[in-house]
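Following this message is one structure expressed as structure tokens.
Note that this is a trimmed complex: some chains were dropped, and none of the rest were shifted.
Each chain carries a letter (A and B) given by its place in the written order, and its residues are counted from 1.
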Amino acid sequence: MAILELMQINLLSPMVLAFALGIIATLVHSDLKLPDELYTTLSIYLLLAIGLKGGIALAETSLAVFWAPALATLILGVIIPLIAYAAARRIGKLSIADSAALAAHYGSVSAVTFAASQTFLDTIGIKFEGFMPALVAILEVPAIVIALLIAQMAGGQQGGDWKAAVRELLTSKSILLLVGGMAIGWLAGPRGGKEVAPLFVDLFKGALTFFLLELGMVAARRFRDLPAAGLFLLGFAIIMPIINGTLGVWLGHLAGLSLGGSTILGVLAASASYIAAPAAVRIALPQANPGFYLTAALGITFPFNLAIGLPLYYTLATWITGGA
Amino acid sequence: MELTTVKLVTIISEAILEERILHDLRQLGARGYTVGAVRGEGTRGVHASEWEGKSLRIETLVAPDVAESILQHLAATYFPHFAVIAYMTDVQVVRGEKFRGQQ
């Protein structure tokens, strides 16, 4: 399929359309407001469901197949924050704290972007490795830790509580649900999984659609901060994912992932965290400006990946893997 | 009925600081607290935790000296980088010893 056709399929999925509806709702100042509790519930559900499915798949995966993709993911978790930090500090002339904060966000991963990529590949009929959620868990933490380390070494870290941030990170709900869900899936196996499939599998895409409606409203509120963020941030939030995505696809291919698997590793690399990273950064780098990192991650990169990134990284993957 | 005057300290804070602030309150001599969920806007613009949920409204009834040390501590520790405000007022309670204690 040509990239334009892929983009059309992607843009016309209920998921992306719901995101667009959320944006519209905010722009026309609608009184639509999803309860905070619904948002929290859906994010817990999505993380647990992603983990569960991954755990069940992992139970049937041999270490021989898994180690190379896992290593590739870890490498991404080290390299991306370094690139992101350098770009923000050298080219963008941002402060140490702001640069490290961006590095943490772009090095880590967005579980919802991951979920959207699964759904996208399902729709166009491309298979991928079942253990991909395990890579989400592997990629989530290290980049944040490395970014905080950079900040500390560069002397930009004052007033923040570094150790508290790492502790918070490891026990954060996103890690706990993802890893916990995987453990449940792995221990309960396919038989246990089948019992809860009506909730955790069948409803997944619908729940994701609902969630993206809310996320569209959140992202649109970020748009207001775009002018203040400036041109550098806009460029950063679009070019950085393309670089990281290419890197991810390529490393995935080297590590032996399939076309679908390489696409998803590209998506993971390209995506910017907006659950784990903001919380950790707020604690460890309180002087970093949330107006920068949240606007970039949630206001620009997330919509970009959702609308354009998914078909783009897939097309890249067909080139790099030679179409299979 | 014997009424005593104690101080009610109210703190509006990003949700992310909850554990930290409650810990500080206990350290400084508060013997109880009440927390509600709120949202708001001030001069500092966006909160990091904004989209992650609500802010908190923490209330604690304490002796006047404790109240002052809480305000001082918050101003020094959180006001610079976090979206936190605090204020205090006089309130009257029955059986003030519950809130004054022996700090």
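Just so it is clear, a residue touches a chain if its C-beta (ideal position, glycine included) is under 8 Å from a C-beta of that chain, and two chains touch if they have at least 3 such contacts.
Everything numeric in this text was worked out from a predicted model, so none of it was measured.
In this entry, the protein chain formula for the full complex is A x3, B x3.
In this text, only the chains that are shown with their structure count from here on.
In terms of their C-alpha centroids, the spacing between subunit A and subunit B amounts to 36 Å. On the subunit B side of its complex with subunit A, the touching residues are 14, 16, 45-54, 80-82. Residues of subunit A touching subunit B in their complex: 36, 39-40, 159, 218, 221, 225, 274-275, 278-279, 281-283, 286-287, 290-291, 294, 298.
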